[in-house]
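A single protein chain has been omitted from the complex, and every remaining protein chain is retained in its original position.
Coming up: chain A.
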Amino acid sequence: MFSSLEFFTIEAFRSLRRGTLMSSVAVVTIAVSLSIFGAFLLLIMNLSNIVGTVSSRLDLVAYTSQNLSLEDAGAIQIKIAKLPGVEHVEFTSKAEAWKKFKEDFGGKVDLGGALHDNPLPHTFAVRVRTPELLPVAAKAISDLGVIDEVRYSGKLIDRMKSLVSAVRVGGISLIALLSFATLLIVVNTIRLTVIARETDIYIMKLVGATNTFVKWPFIIEGLILGLIGGGASFLILKFSYESVAARLGAALPFLPVFNDQFALTVIYASLLIGGMGLGLIGGYISVSRALKNEG
């Protein structure tokens, strides 16, 4: 068996050498479609990651109306703390906020004479127990009356979630289409080498080769094409993702860039496996069809 495997592999390389141009076309096609596949996967992972990070936040901020007194604010704080699901309330008075604002920006921005009066409201930083309680708590706090505005990341999450599912649906259809096109190209590439070797196949069968024996070199040929294409897409994707991730991290530091090494390894491995699968199936289909025609 080992000597046969060696023989099949030698035959496969022999055939690849003879059809360099078509083989290159097949490799490039496999590499391009797998790169697109991988890029989609990374995009979906990143979007899900952002959604996951944002939706796991438990905080909201409530701004009071401008002219609320400190005493009234104290009463509101007690009411908020008693709302169901609220775990913690932290009060920042307008004076404290103003002081902090001036400390933060006073040196950098020339406030001029424009802002003598404190324009900031009192704020409550509220933490709830679970992410699902955020919209409930936000509504209850708004209903207290003296609150001007409640901010949390809920609307963003909803929009992101629908974006993720749209990308997922679009990606899956595109990938299915691309895989099919790639498979066709691999099938045709190997069919050309099968046709070029028709006499060889005929003679092999005359001296007693089984169909399986005849098929193996072509299947291995497909496997090699797929492995090279998959390997190329792996390198392309790995290096471009690393550079994009680094730039994105520098430009938008608050954005959580997907960087789970294990999951990335799985994605990269799936490119190699996908390439081999495409090549293998392509080789198998083309040689099986050729053998069937001949009877």
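FYI, a contact is a pair of C-beta atoms (placed from the backbone, for glycine too) under 8 Å apart; a residue touches a chain by one contact, two chains touch by 3 or more; residues count from 1.
What we mean here is this: contacts and distances are computed from a predicted model.
> Which protein name, taken from UniProt, belongs to the chain you can't see among "Cell division ATP-binding protein FtsE", "Acetyl-CoA acetyltransferase", "Xanthine dehydrogenase family protein subunit M" or "Phenylalanine--tRNA ligase beta subunit"?
Of the names offered in "Cell division ATP-binding protein FtsE", "Acetyl-CoA acetyltransferase", "Xanthine dehydrogenase family protein subunit M" or "Phenylalanine--tRNA ligase beta subunit", the absent chain's UniProt record gives "Cell division ATP-binding protein FtsE".
> Of the residues listed, A:97, A:209, A:235 or A:257, which one is in contact with the missing chain?
If we include the chain that is not displayed, A:209 is the one touching it.
> For chain A, which residues reach the chain that was dropped from this view?
1, 3-4, 7, 199-200, 203-211, 213
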